[in-house]
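Pasting in a structure now, in structure tokens, and then I'll have a few things to ask.
Note that one protein chain is taken out, while the other chains of the complex remain in position.
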Amino acid sequence: MTADDLDLTIERLGTCRIPSPVSVGHFTQDNENVLFQVALPDIETCLAAGKKPSVFEQAGPREKIYFDPSKLKCGIVTCGGLCPGLNDVIRSIVLSLHHHYGVKTVFGFPYGYEGLTYRYGHTPLELTTKAVERIHEQGGTILGSSRGPQDISEMVDTLERMNIGVLFTIGGDGTLKGAKAISDEVTKRGLKISVIGIPKTIDNDISYVQKSFGFETAVSEARRAIYSAHSEALCARNGVGLVKLMGRESGFIASYATLACNDVNFCLIPESPFTLQAFLKALEARLQLRGHAVVVVAEGAGQNLLENTGDLDASGNIRFEDIGIFLRDEIINFFKKSKTQISMKYIDPSYTIRSVPANASDAAFSLLLGQNAVHAAMTGRTNMVVGTWMNRFTHVPIAVAVSKRKKIDPDGWMWASVLTTTGQPRNMLNPDLQ
Amino acid sequence: MTADDLDLTIERLGTCRIPSPVSVGHFTQDNENVLFQVALPDIETCLAAGKKPSVFEQAGPREKIYFDPSKLKCGIVTCGGLCPGLNDVIRSIVLSLHHHYGVKTVFGFPYGYEGLTYRYGHTPLELTTKAVERIHEQGGTILGSSRGPQDISEMVDTLERMNIGVLFTIGGDGTLKGAKAISDEVTKRGLKISVIGIPKTIDNDISYVQKSFGFETAVSEARRAIYSAHSEALCARNGVGLVKLMGRESGFIASYATLACNDVNFCLIPESPFTLQAFLKALEARLQLRGHAVVVVAEGAGQNLLENTGDLDASGNIRFEDIGIFLRDEIINFFKKSKTQISMKYIDPSYTIRSVPANASDAAFSLLLGQNAVHAAMTGRTNMVVGTWMNRFTHVPIAVAVSKRKKIDPDGWMWASVLTTTGQPRNMLNPDLQ
Amino acid sequence: MTADDLDLTIERLGTCRIPSPVSVGHFTQDNENVLFQVALPDIETCLAAGKKPSVFEQAGPREKIYFDPSKLKCGIVTCGGLCPGLNDVIRSIVLSLHHHYGVKTVFGFPYGYEGLTYRYGHTPLELTTKAVERIHEQGGTILGSSRGPQDISEMVDTLERMNIGVLFTIGGDGTLKGAKAISDEVTKRGLKISVIGIPKTIDNDISYVQKSFGFETAVSEARRAIYSAHSEALCARNGVGLVKLMGRESGFIASYATLACNDVNFCLIPESPFTLQAFLKALEARLQLRGHAVVVVAEGAGQNLLENTGDLDASGNIRFEDIGIFLRDEIINFFKKSKTQISMKYIDPSYTIRSVPANASDAAFSLLLGQNAVHAAMTGRTNMVVGTWMNRFTHVPIAVAVSKRKKIDPDGWMWASVLTTTGQPRNMLNPDLQ
Partner (left out) sequence: MTADDLDLTIERLGTCRIPSPVSVGHFTQDNENVLFQVALPDIETCLAAGKKPSVFEQAGPREKIYFDPSKLKCGIVTCGGLCPGLNDVIRSIVLSLHHHYGVKTVFGFPYGYEGLTYRYGHTPLELTTKAVERIHEQGGTILGSSRGPQDISEMVDTLERMNIGVLFTIGGDGTLKGAKAISDEVTKRGLKISVIGIPKTIDNDISYVQKSFGFETAVSEARRAIYSAHSEALCARNGVGLVKLMGRESGFIASYATLACNDVNFCLIPESPFTLQAFLKALEARLQLRGHAVVVVAEGAGQNLLENTGDLDASGNIRFEDIGIFLRDEIINFFKKSKTQISMKYIDPSYTIRSVPANASDAAFSLLLGQNAVHAAMTGRTNMVVGTWMNRFTHVPIAVAVSKRKKIDPDGWMWASVLTTTGQPRNMLNPDLQ
């Protein structure tokens, strides 16, 4: 990844003149930053070329803020699929606005961007501290969610009409693109509305953001499904446990769950293509050797094997034929042909993974994301997301965050660790080459 | 349920002459029993008719035993689908044989009745106390399992050749029928082999047995799936969470899970038939009223609505068309026709429910079942299962246990409680009658 | 237990004239009952003596009710220590009153009987269906609790002044005695107020009630503590894991947790006294044999060994010296004297056991208890608790429920199973007799 052309400058609505009411005795300075690249040779190369290494601005409370808390109204919207931690982030934003800055009015817009669009007729919820008291103990989002874009102009109309000063948008790639469009329209109209994104992607595939909330909980729940697949596979002659996990364009959940539950014999991810024949031969070899096998497949894996339906879902994602069902049927047929009796147990745990409350790690992380989103917003920063990089909380321009998807490097250490853990063939493209 | 014709007499291989080595100071007497019916009017009616009320023999250690522990060899086999607690029962049998009676040799036959059949070539496992030390912490069965009957004569040959004195069979309806056939063949050959069943049915549908092991764990895990369905349904406009649970002929899991997680709006079970039209109209009404709905369906529900495939699975169970998939598609189509946009989330958690380790309650219960199975076996009782009735452990002739399936009484208190909890229409057969 | 003198007749405020609005098509008849004793010989003896066997009235909705739902106001109070399921019971009562009978006004009195006593100044909470929506997901009680009695007359004044028709009291032995006193005072004043108890005892020691809510969750959590004690003990040379569990007068939690987690080597309960010397010698023998040991002790065990402090707590219970701390120190001293280096790990998990949400089994059970309490109340029954007997829900006069404590029979099957599971000496009173 070369970072030379990354523009990591954060937009601002204006100058910060108001002393911050935050009373913790620690303020982040505007020049505190984190290097994008943390290997010395990269930095030396960059400096030798006369360039300044790319750095992320560090998040945190500032001494001076832009908005007057006593007059500020904020809005929150959650979009796309469920993800553990959504309610934690909502709660953290509301509590931080209230307790740290004294902002009294926070609205929750129901059902994603629909809630900002007049014609759906959804009534905004007033998010008091009482209203969010125990919501972090519940899965899902108290605001509800929906997929897909809405008319940008209408949404900015709503913000303008309701006199919203900050809009917090919690969502994935599509949602952030929408947030950017809203921010651009806000600028065009000369409004002073800050748009702050909190990246939500259970797949962990937002670029320039090291980890997204809900990911660890998802891996935890995925491990439960793999545990079950392993039990089932072990207890039958030629038992095959097949688990489909989330991961449309990247195999992070599948890979980490494999590392967390090392009963997996094959981990199939989008970044490492395979042919059906090579995979089936390797599976057959495994069954002959050990009498059972566990296969984990990310939903975006093996797309080369599937018919392109050409459809898009409401969020504009390509609707894939289901690789889980496809593999299940192909495995059954393959062994039927070879007259080997197998016992196939297929598990698709997606909804049960994404709808649970955040685990401890994600709860703490979501809390900090929410607090840092509020700190950024209060300074008038806009058109940015709150992320993490090298264990520090950072500010990232939305444009950069949505510029590409984060993927597992098939030649990197992580995938190597997965391969050494499963013992699967490195190369399942050519059945003769292993 | 009239009990007048129940023959609850337990078969025995011979007279108990050997003093029991069990040293706990409490022995069950052979005349200790439990009434089948526990309402006074039933007992009075029975006595008035000059009949003796039916009673179950009470389980427990006896002062005299039949088998000489120093010479006894035992075998254990687990059949059919996975169920939480299988390893607990295996472990309890092994430890009780060893520690309480001093029986040193216990074999585990792999992969169900296959393991007793020569031609499969499976090698019996020797189950030492060391081998079973921590197996209760694992889901599944360390013996493996398989479905379907095997040749009775071949299996008895194996028992005879290996000089097995007691065979413990852990399995459901089909397995117990097999156990009865083995026991009958044993009698025909004049052998002295005791066959003791431990009823395993995650559906809880063995008759004359109040509760089977694994059921509470199953309800616990089912509650997790319903929780997720509820989260998903709540967070979408017109969200419908549909969960398919086990329950081929009876709706115990679906009903108890509904009571345990009272976010369910419709609980559909085999014992209470419904028409598609009535259900869909009720679902539509619910969505109009509250904007989301949770539906739980037992796999054997609504069979009148499905095409009869005529197929049988390896265990001889009728292969149903999948009611979960069927309902999912019918609901989607129904609302598509009425141009109502809904969000359908379908969850089929069956494998993840049945493959987990037993919870505390099932662990204690499985331990006691195993101990009581051993106590019964040592006295030479045979052709029986260990069950529970009115919170006491009992002996039940296999013939009685497999005589019919236990079902929920659609006119009884349990179903009434489910209906009052969900608020669903009592009658979904006629859409006009509610 | 002879039941000949048990008066199980339930008091009533008057005749039921109002048709029930409950619409589930199943009504319990007043003559439906459950035998107190369920072994045939006991029944025969009783009948031979010309007596009628004792029966419990069966709980459930009746066709006619006493109170007019449109005018009825109800109150709920929770007293004593926390117990999993408290919020489930509260919620079930509120929802059943509202949805099944149309009762609109339900008050929650804060902090136990304090909430009914003017001088504490607590304001009653109005318990709407919205207010109780998700409370079952929280441990504890939303009403708060307190220990100890309050002035009966003042409390009846409050009920009268607020025009409460039914008071639901959720609590243990002391609370139920208070409820009885309230009911007696109500009768004395000629008021028409029904007092219905829901027995809450995490120790499971209410007589004539088979199981109380929260018990299974408690065993579940206790198993976690024992698991930790076992891990710790195993990983150290001469590791001793000592766990103190609840059980003031009876060892149900300790015994069931031992059965559920059979790593326990010594289970010490109030019903089976022991001398320190005998126990320590047995522990020494165990350590010499296996190098580690796990000891579970109920808080009321070994009271003969402790100094009588003479103190009472706010609920009037004798304040015991802490047997856990006592044993920990005695064990350490004993091995110090014998110059054996041991590693003692003492765990007292009481608060973490009792404050968690109900597990699935207790959730369903609490729901049904609440519904049946409401059904009983609506018919004007009073001075009774809702219990279970032989897996049916029953009505039990408070006077009977508080007449004595339920205990484990040291000569019965349960304790025998515990002894066979731990392998501990049957008799630890005399160190020479084992």
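Remarks
Should a chain be cited, it is by its letter among A, B and C, assigned in written order, with residues numbered from 1 in that chain.
Rule of thumb we're sticking to: a residue touches a chain if its C-beta (ideal position, glycine included) is under 8 Å from a C-beta of that chain, and two chains touch if they have at least 3 such contacts.
Bear in mind the structure is a predicted one, so any value in this text is a computation, not a measurement.
In the complete assembly, the contact with the undisplayed chain comes from A:V24, out of A:V24, A:A49 or A:L289. Contact with the chain that does not appear here is found for just one residue of A:T78, A:T175 or A:Q371, A:Q371. Of the candidate positions C:T141, C:S361 or C:T422, contact with the hidden chain is made by C:T141. When the missing chain is restored to the complex, the residue among A:N87, A:S183 or A:S220 that touches it is A:S220.
Contact residues of chain C toward the unshown chain are 82, 111, 114, 138-141, 144-146, 224-225, 227-229, 231-232, 234-237, 345-349, 351-352, 355-356.
If you put the missing chain back, the residues of chain B touching it would be 134, 137-138. Not every partner is drawn; the one left out touches chain A at residues 22-26, 28, 31-35, 38-41, 43, 47, 52-53, 55, 58, 60-61, 96, 99-100, 136, 210, 216, 219-220, 222-223, 256-257, 259-262, 359-361, 363-364, 367-368, 371, 390-393, 411-413, 415-417, 419-421, 423, 426.
Convention: only the chains that are shown with their structure count from here on.
Among the chains present, the centre nearest to the common Cα mean is that of B. Our note on geometry: chain B versus chain C, Cα centroid distance of 29 Å, whole angstroms. Taking each chain's centre as the mean of its C-alpha atoms, chain A lies 42 Å from chain B. For this pair, chain A with chain C, the centres built from the Cα atoms lie 46 Å apart.
Annotation for chain A: residues touching 2 or more other chains are 138.
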